[in-house]
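One protein chain omitted, others in place.
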Amino acid sequence: MEKKLLRLTVNGQEYEIYINPKTLLVEVIRDYLGFTGTKRGCDTVSCGACTVIINGMSVKSCSVLAMQAEGAKITTVEGLEDKGKLHPIQKAFLDHGAYQCGFCAPGMLMSAKALLDENPNPTTWEIREGIEGNICRCTGYNSIVRAVEAVAKGNYREEHHE
Amino acid sequence: MNKYAVINTHVHNVDGIAKVTGRATYTFDVKLPGMLYGKILRSPHPHAKILNIDASRALKLPGVIGVVTGKDTLGVKQGIWRRYKDLCDEQILPVDKVRYIGEPVAAVAAVTEEIAEQALDLIDVEYEVLPAVFEPLDAIKKDAPEIHEGFERNINVTRHIEWGDVETAFEEADYIREDWFKCGGQAHMCMETRAAVSSYTPEGKLTVYSSTQSPYYMQGLLAGVLGLKEGNIRVISHYVGGGFGGKFELDGAIFCSAVLSMKLFRPVKIVYTREEDFIATKRRTPMYYYVRTGVKKDGTFCAREAKVFTNGGAYTGMGATALYLTGFFHSFPYRWRGYRYDGYRVYTNTLPSTSMRGFGAPQAMFCSEQQIEWIAADLGLDPIEMRRKNGHYPGYEVPGQATIASCGLDQCFDEIQKWIKGKGKLPEGRAIGISACGFMSGGIFNWFDTPYSFSSAVVTINQDGTVELYVGAQEIGQGSNTTMAIICAETLGVKVEDIKVHSGDTDHCPADLGAWGSRQTLMAGNAVKMAAEDAKKQLLEFAQAKMGINIVYDLDIKNRWVHIVARPERGMDYFELVKEALRGKDGQRIVGRGYYTPHRKGMISPAYSYMLQGVEVEIDRETGKIKLIDSLTAHDCGQPINHLGLIGQLEGAFSMAAGYGYLEYMPYEDGKLMNPNLVDYKVIRATEMPEAAVAEIDTYEPEGPYGAKEAGEGLTNPTAAAIGNAIFHALGLQMKECPIRPEMILKALKEKEEKEKEGK
Partner (left out) sequence: MIHDFTYLKPDSVKEALTMLSEHKDECKVICGGQSLLIVMRQGLLVTDYLIDIKRLKELDYITFDKKAGLKIGATTTHRAIEKSDVVAKHYPVLVAMEGKLASIQVRNWGTFGGNLAHADPAGDPAPVLIALKANIKMGGMNGERVMPLEDFFVDYFETALNKDELVLEVQVPVPEPKTGAAYQKFNLLESDMGVVAVAASVTLNGNGKCKDARIVLGNAGSTPKRVKRAEELLIGKKYDEALFAEAGKIASEDSEPVADIHASEEHRRHLLGVLTKRMLKKAWEKARG
């Protein structure tokens, strides 16, 4: 099968790879580029563990043909921190215990970030809707909602991230 | 006023940064040089003889390196109840016959996952299909097909619990009620599916990365099935994406990857798809419950008799424990003059059932707490006061079974009463349901037949004061590493950030039974406390010498300050002391050892948690749709250790328990699971989850470290019953099957209305 060229930017870095066009974006991120923070938890676009941000939008990367990310700017969980300086949403997750086994956390963080980027002042219900596409089996979601609320309230305002 | 420096304070999880930055490496992420990818061929039949397996076509596919079947194994029948050979009934890769749809039959290793999957279609298996049976009440019939040789009527395990004179106790009752219930199964549905990477090398050593709740159990079981010494097997499990009771037995991923690797001398990785995880990893035990209860007209409990048939599925797994615990906790948290439980675990040709968070207690409470609510209504009694007058209390002895030390049940009743009163009159369509329960803090029975202490810990203090804590307790998301670090820090008198927790590696950590049965806070916590006390004692020897204080004074360490207890302003810096101690010991680090095994603690557990939960539910009586509005759980877990962890455990347990109550339907048809995916199997999401507040009840459990008991599994027990009770109060329906689904509610409403029309 003829490999196709794919050029994309992940966490601020440009990459150029040759892939079988049937490769999914999550496979490019995890297996080709080595960003194993993003996980997979299902085969039916249900669980959200593979959520990344493409051009500012949260998307389930298991359900995107990698070729469709040509020229796109992608952010994964690894792109949240800045050389060891945690993003406000990461700090909030730590402070509120908004994760337990941690497997859903990368996807959850990206959904939370995308939500806040689009709507910096969400209501509690909007936060729940914002992470509705992400399943967590451990926390029962409420600690995650509290973490996002804390960021929205401005508790981590002294940090500046895009 | 918190008397502790570290315990019950707001502490980040020690592995938090790794998890929120994507650095945490789960078995799902492990990649080793030269690694192959494995896939498992599974039986399409619920019951069949394996006549022949021909893998020649698969072996010819370029990229396929090897295929294994039962014939490539020692054929050992293994089981987690090691002590009872007759309950060790599962080969995992069976040699002679398959007993459930999805059972592994062969495994392939190839250079890519895709090739391995293609190879599955090229393995030809010849089966002789046998008649199958799917329901326990059918499987015990005389003419039912025999699933395991020598198990008459397919009865796998029986359990009997009895105390008092049951017949007399029933005679004393003014009112007797009997009901039949059906409790469904449930999938653990861990976010990380079953995964393992096994690597066998020419030195004769096997390394297994596995997503497991107990590396020690994996090590022990693998030694048994592979004919290796435990010491030549290393199990590594640094980060686990959820367990919930489904990951402390040997599973197909671990076993098949190990067998493949031993044959091919290459690392082999097997990761289950979500579908495989649904159809081929053991589930919560479905149960049929018959409950007969007798009470006095003032609500005093007299007698209870329960008969339970559980759907054991094709193999025993942890089903024997679930069978006992369901019968035991079915009596909780009340005093019965006469109590009798008979449990029968029945083999069927379906997915084996095993432990799942709550371990038989959610089922037990669904039946008990609902029937109790109906009895209260039948007699016109207040449901909380009726429960209260029969509740356990500190010092109560469950005859022949357990002595209750700490018990905050009574205070739990107060809290929920307050909450309900505060709600006032509820809007139309809403009602509150309650459920009480209790749970164990780890089990006493050594069915694994381990010669090791149940938990052990080693504390080593480095020259700079940092502390290495080695535990066998396994972190699976419940916060075990953090809880152990907190206990160690509190005991040693330092801060959590001074502690580095080593866990999840059998090469470097002591044996520990692992994360199940809510045992780690109490058992491993005790071991850690003992080890830290040992280390501290050695340290303080040097402090005594250095500070030259009068022998009548005691020294202690708190917040890195070594001080005289009576005069805390007099002391020295912990870090300074450590340096001196090292010099004094010929340059050897201080090492403290600790261990814990429960002794003389009854039949089940060294300590019990208690709770009462209230759930506010809204029901649409035209569609039957259930909506969770709010909840409060009054909870006695002794001394909370990890504050954030406790809240997380409560809310998480609630979400799973609520799922059991009204969402997670798991229907089988002729042995086939009808919804092995996350579209059709409904897991609660953020938009359905209500507030799940906790009211902590302060008690002190003498057996637990700093008075702590379990908090994490018990909380899964009450919710299904509470939802059922809310439906009872909203619509007058008695729902005897869980999960409770909208169609069932409408059907029950219709039947009720028809009965009322007929004038009853």
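So that you can tell them apart, the chains are marked A and B in the order they are listed, and the count of residues begins at 1 in each.
Everything that follows uses one rule, which is that a residue touches a chain if its C-beta (ideal position, glycine included) is under 8 Å from a C-beta of that chain, and two chains touch if they have at least 3 such contacts.
Quick caveat: nothing in here was measured; it's all calculated off a predicted structure.
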Option touching the unshown chain, where A:24, A:74, A:105 or A:150 are the choices: A:24
Touch with the omitted chain, as defined above, among B:533, B:680 or B:737: B:680
Hidden partner chain, touching residue among A:8, A:28 or A:64: A:64
Those residues of chain A which, in the complete complex, touch the missing chain: 1-2, 4, 20-22, 24, 43-45, 48, 51, 54, 57-60, 62-65, 67-68, 70, 111, 114-115, 129-130, 132-134
Missing-partner contacts on chain B, residue numbers: 113-114, 117-118, 622-623, 625, 663, 665, 667, 674-675, 679-680, 682, 684-685, 687-688, 742-743, 746
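Here is the rule we use: only the chains that are shown with their structure count from here on.
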Chain centre separation (chain A, chain B; CA means) in Å: 30
Interfacial residue positions of chain A with respect to chain B in the complex: 30, 35-44, 46-47, 49, 76-78, 80-81, 86, 90, 93-97, 99-106, 109, 127-129, 131-132, 134-145
In the complex, chain B residues that touch chain A: 10, 12-13, 15-26, 28-29, 189-193, 239-242, 244, 273-275, 476-479, 644-645, 647-648, 650-656, 677-679, 683-687, 689, 691-692
